[in-house]
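The structure appears below as structure tokens.
What follows is chain A.
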Amino acid sequence: MTLLSVDNITVRYGRLTALRGVSLKIEDGETIFVTGPNGAGKSTLLKAIAGVVPAAEGAIMLRGQVITGATPESTARLGFSMVPEGRHVFGALTIEENLMLGAGMRKDRARVGDDLSQVYDVFPMLKERKDKPAGVLSGGQQQMLVIGRALMTAPRLIAIDEPSLGLAPKVIDQVYETLLKLRDSRGLTLLIVEQSSTRAMMTGGRMILLRSGQVVLEGDARTLARGDTLKKAYFGYGEH
Partner candidate 1 sequence: MTALLQILFDALSLGSLYALGALGIALIFGVMRLVNFAHGDYIAFCVFALLWPSIDAAAIVFAGNLPTIILIPLILAIGAGLSVLSEILVFRRFRNANPATMMIASFALGYVLKNFLLMLFSSRPKSIDLWSNLSQQVEIAGARIPLLQVITITITIVILIALTAFLKRTRFGLEMRAAAENFTMARMLGVKANRVIMLAFAISGMLAAAIGLILATQTGTVDIQMGMSVMLVAFIATVIGGLGSLPGAVIAGFLIGGASVLMQVILPLEARPFRDAFVYGAVIACLIWRPQGLFAPKSAKQRV
Partner candidate 2 sequence: MSRLKALGLATVFGALISGPALADDIVVGFATAESGFMQAYDKPAQDAALIRIDEINKAGGLLGRQIKVVTADTKTDRAEGAKAGLEVLDKGAELVIVSCDYDFGAPAALAAEAAGKVSFFLCAESIKAGIPGVGPHSFSSSVLAAVQGATMAQWAYTKKNARKFYRLLDTWTVYNKGICDGFDWQLPKLEGAELVGSDTFKNEDASIASQISRIKALPQEPDAIMLCTMMPGAVSAIKQIRAAGIKAPILNGSGVDGSYWLSAVPDLSNFFVPAQGSIYGDDPNPKVNEFNKKYKEVTGGDPSSQYVYPGYVLIDVWSKAVERAKSLDADAVVAELEKMKDEPTLFGPRTFTSEIHHQNKGRYLIIETTNGKPAVVDEWTISEAIPVADLLKQ
């Protein structure tokens, strides 16, 4: 069943067109990587789906419901949880408060408790400092917190914008390892914006390549990463 379908959307900032006629389909349980050079519109795509940025044209459907133009909170309540670029923890709130914020909207109050303990199992260092303000955490720890926070909303699909941004390689491995473990244990669908194609290749799943607001390439991450088709598409010479 198609979990999320993006149909020919265009997004403009004033007179600048960030996305032009982008379409995308994500099946339940799939892992999708969105790559492409800086300014290709990767973050804009995520923000358009989340409802933070209005789509000038086209339609977005989530679990069969049209969410184009919907408010971020209604999209979140439908099970789409987004971790934006730069993480954005609530520094003045404690770590546990950050996590509990994610659970605020859930109807199933009972399972929130064990979700929390599960997040603490996966990210033990969060449990040690749970009453400290989130502002004190390091980059990697903040990344862990925002992923934990996204999980607390019991999402069907998690979209993460540049999880490895500003993190040491070792920490990036840890983050991805956790993501995959959660994906398998909870049957999550992942939509990840990731600069490094090697990372995409190692993790597997499908990949789409965006350049100057358009989808220029789509296919299985591993096969694309090996050939030079990706390099050509990435830098825009070759077929057109």
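Basis for inclusion: all candidates are chains of the complex that A comes from, given by their letters.
Operating definition for what follows: contacts are C-beta pairs under 8 Å (C-beta built on N, C-alpha and C of every residue); 3 or more make two chains touch, one makes a residue touch a chain; residues count from 1.
Quick caveat: nothing in here was measured; it's all calculated off a predicted structure.
Colleague: Which numbered candidate, 1 or 2, lies in contact with chain A within the complex?
Modeller: 1
Colleague: In the complex formed with candidate 1, which residues of chain A make contact?
Modeller: 50, 52, 71-73, 76-77, 81-82, 84, 86, 88-93, 97, 100-102, 104-105, 133-135, 149, 153
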